[in-house]
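For this depiction, one protein chain was excluded, whereas all remaining protein chains were kept in their positions.
Here is subunit A:
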């Protein structure tokens, strides 16, 4: 968790951003503050506007309305070259005709003569960055001779070389296979902890966002649904959309009365109905908020449809009247055969007004 150092200052603020492509609106009146030094994840389904937001911050797209502020200064009209952002693309966008070292040095070499470091200094900086991305022996290779993960690390070093005010990553691990993705995630977190670089990354993978981010911003249909630490958005999702996007959940018919939520007449522990909410409500339950119990003491009864085991847990689909089966997650203990009658106790859940 970041933000332990007194008052966190705002590095980037977007105010009232709206953007329409052709006829489809991709951002509606969008506000967001990015704190200095934090690693912020923009999480949302495809078409939620997260990449557009990132590109507007970078200066690669321009908003129809609204402002982008960098450290309090209005940067809305600033061309991309002057924004001092580091941008990493999903498909690396390396310069294929340049060696790894030339790729990394590109931003430094592109500077005006007066601001350009001398050759020895550029060489030293490239060497440092190659160490950072653990590709020291690869300076003279060409991008086509590297693996996907290595290419993306070079792209990151290239972006870091210009010492950007903010690092922007657009689905940085999207084109990589699962194992490489996990390694790179951990490695990116390490680099961030070491450099303290303000970083925004876009992803549609909730695990990635929750593991990597200091704070997560959940977007849907061009609006900000919620922003908070991974714990905050998981413990107190602001809406059913956020809840569903962060993981599996099933809806259970329930009754709210007197601040309690009851299913089949029995109160559900740990769930408080929003003040003033009375009558039938939908209770959203995560798979691990069910417990298998004796049918007589249960909130719900049903029969096992199927079950499978993975990594010390078992996931069981329970048939419960018409409609979608309930998804239950439990420790990998007793196995249940299909058709076995079970009772389900609900030990948590979420109700939205």
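We adopt the following convention: a residue touches a chain if its C-beta (ideal position, glycine included) is under 8 Å from a C-beta of that chain, and two chains touch if they have at least 3 such contacts; residues count from 1.
The working rule: contacts and distances are computed from a predicted model.
This figure omits one chain of the complex; the name its UniProt record holds, of "Probable cytochrome C", "4Fe-4S dicluster domain-containing protein", "Sulfate transport system permease protein CysT" or "Aminomethyltransferase", is "Sulfate transport system permease protein CysT". For the chain left out of this panel, the touching residue among A:23, A:81, A:179 or A:296 is A:81.
In the complete complex, the residue from A:71, A:107, A:174 or A:343 that touches the missing chain is A:107. The chain that is not drawn here is touched, among residues A:44, A:63 or A:143, by A:143. Across A:97, A:124, A:313 or A:335, the residue that sits in touch with the chain not pictured is A:97. Although one chain is hidden here, its contacts on subunit A can still be listed: residues 58-60, 80-87, 89, 91, 93-99, 106-107, 110-111, 142-145, 155, 158-159, 161-162.
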